[in-house]
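As you look at this complex, bear in mind that one protein chain is not there, while each of the others sits in place.
== subunit A ==
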Amino acid sequence: MAAHLSYGKVNLNILREAARKDLREFLDKCAGSKAIVWDEYLTGPFGLIAQYSLLKEHEVEKMFTLKSGRLPSADVKNIIFFVRPRLELMDIIAENVQSEDKLHSSRDFHILFVPRRSMLCEQRLKDQGVLGSFINMDEYILDLIPYDGDLLSMEYESAFRECYLENDQTSLYHTAKGLMTLQALYGTIPQIYGKGDCARHVANMMLRMKREFAGIQNQILPVFDTLLLLDRNVDLLTPLATQLTYEGLIDEIYGINNGYVKLPPEKFAQKKQGEASKDLPTEPKKLQLNSAEELYAEIRDKNFNAVGAALSKKAKIISAAFEERHNAKTVGEIKQFVSQLPHMQAARSSLANHTSIAELVKDITTSEAFFDSLTVEQEFMTGVDTDKVNTYIEDCIAQKDPLIKILRLVCMQSVCNNGLKQKVLDYYKREILQTYGYEHLLTLHNLEKAGLLKPQTSSRNNYPTIRKTLKLWMEDANEQNPNDISYVYSGYAPLSIRLTQVLARPGWRSIEEVLKMLPGPHFEERQQLPSGLHKKRQQGENRTTLVFFLGGVTYAEIAALRFLSQMEDSGMEYIIATTKLINGTTWIKTLMDRPESHAA
């Protein structure tokens, strides 16, 4: 079920199994039949840990979504609330419990806080007079969720907003705790590098927490050699750019949520002759995307322009394999062929699916609008006319293109110009307010606060220096057979990944100047290992680095890191961790503020 987690260099299934074990233990604590009341936000992340079948095995008979009012009736002994520690949720729970007591009194209540119990919430329950109603109150420490063989996510969507807009570092605390859990399972990580204020904060907390646990020396041989903590605000540019890998584009266009994508159903209609046109399915098609699917693992990180070729090559291989049956003469040969059939059929349906998806994506990428906006992006990234009002953006506003698209482009221009001239900035802002409404004033303010939009203050624009030093733009990006990470954006090499790459070789000392231009401190810490745990590295054995993106990471960045892992001479394998998988759209969305209107 989760075999794909164990294929990578680091067996992330250990983490998943540990999480499942904790869950089972908690469920068994509440003896008898149960109903789970879900904080809706948690269902997605939990799906990555345990399917319904696991819950069912432990007598979970019903599941509800947490909402105010009375709980739906269910003939179960236990009601378990799975919630994040948030005050507003506590109020709902209190309401649930209060309206319940009058009807039955035989049901037992339990709360499972994810990822951590909170005194504040318990106090709130106490104030509401329901704290005593709970038999069990526990925490389910689910910080880092294994997402794929080399990918961990906290699925903490608001992390970036909380850190940069609200100065609320709760997510960083969870990050540090999550890293402690990870170290408990995979050994102490001897080297920690970081760039950015949040990174510094997380590293400080980790070192502090290590002191707290000092008693229990971790005797596990370290799996990770290095931890690299990167603030998202060190590289604001990358998420704004349109991802051009297969997976990145699926996410940009349809949105991948907790590993699932919902696609328009038309292309997936069963092509049965005659009746194809009759009943098209209306439900969106839901597909799980991860490396468990062989074909997807192969093409997900390719530049989209290389996907077509890969798919047709695969199609040839599969049909050739099916042709084999004609050559199968002896009983033995036929038997062997039949034994491979399930696998081949799976491959064929996988191929069909991805061909359909690729067609859908292609419809969009070949559109003029897509091409135009990509051209503007690339102009900004190469530093062309970044200090003037861009006519394409102006046109888009005039056509009332989606606001987020506008914001992405304007922010990108600002970032690539190290801030916009006050006049240009005000012009854009005014245009946006007049076209999309005054209420977006708050959103614009947020973007400024997060540094995505800013007036140019220093006289010098240092973006070109950064671009040149880090080789962020590669003219001759090879999309089919890439030789550099810049292929993921067809020319632009993500800054965050360049930093990672330079750290591995030749080291950050070579780019001190650039690091100083980027926000926040950069640092290096070492964690002492107990003697006897120092790895004796074999000749040619790769080192493993855990790269943690604080505030989110895009699929294209992941693709770039996977590409680095696969490069023969890199000598480094990367495991990726993040607060949340993002793209420009979802990211900007979390930064928007829309006042609720009660006006008539």
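In the analysis below, a residue touches a chain if its C-beta (ideal position, glycine included) is under 8 Å from a C-beta of that chain, and two chains touch if they have at least 3 such contacts; residues count from 1.
The rule is simple: contacts and distances are computed from a predicted model.
Visitor: Between "Vacuolar protein sorting-associated protein 16 homolog", "Two-component response regulator ARR12", "Pre-mRNA-splicing factor 38" or "histidine kinase", choose the name on the UniProt record of the chain that's been left out.
Guide: Looking only at the record, the undisplayed chain corresponds to "Vacuolar protein sorting-associated protein 16 homolog".
Visitor: Among A:62, A:445 or A:471, choose the residue that contacts the chain missing from this document, as touch is defined above.
Guide: Looking across A:62, A:445 or A:471, the contact with the absent chain belongs to A:445.
Visitor: Return the single residue from A:170, A:355 or A:527 that touches the missing chain.
Guide: Looking across A:170, A:355 or A:527, the contact with the absent chain belongs to A:170.
Visitor: From the listed residues A:437, A:507 or A:571, report the one that touches the chain absent from this view.
Guide: With A:437, A:507 or A:571 as choices, the missing chain is touched by A:437.
Visitor: Among A:21, A:208 or A:343, choose the residue that contacts the chain missing from this document, as touch is defined above.
Guide: Of the listed residues, the one touching the omitted chain is A:208.
Visitor: Under the stated touch rule, tell me which residues of subunit A contact the chain that is not displayed.
Guide: Subunit A touches the chain not shown through residues 85, 87-88, 116, 118-120, 123, 166-170, 172-173, 176, 201, 204-205, 208, 211-216, 394-395, 397-398, 400, 426, 429-431, 433-439, 441-442, 445, 593, 595-600.
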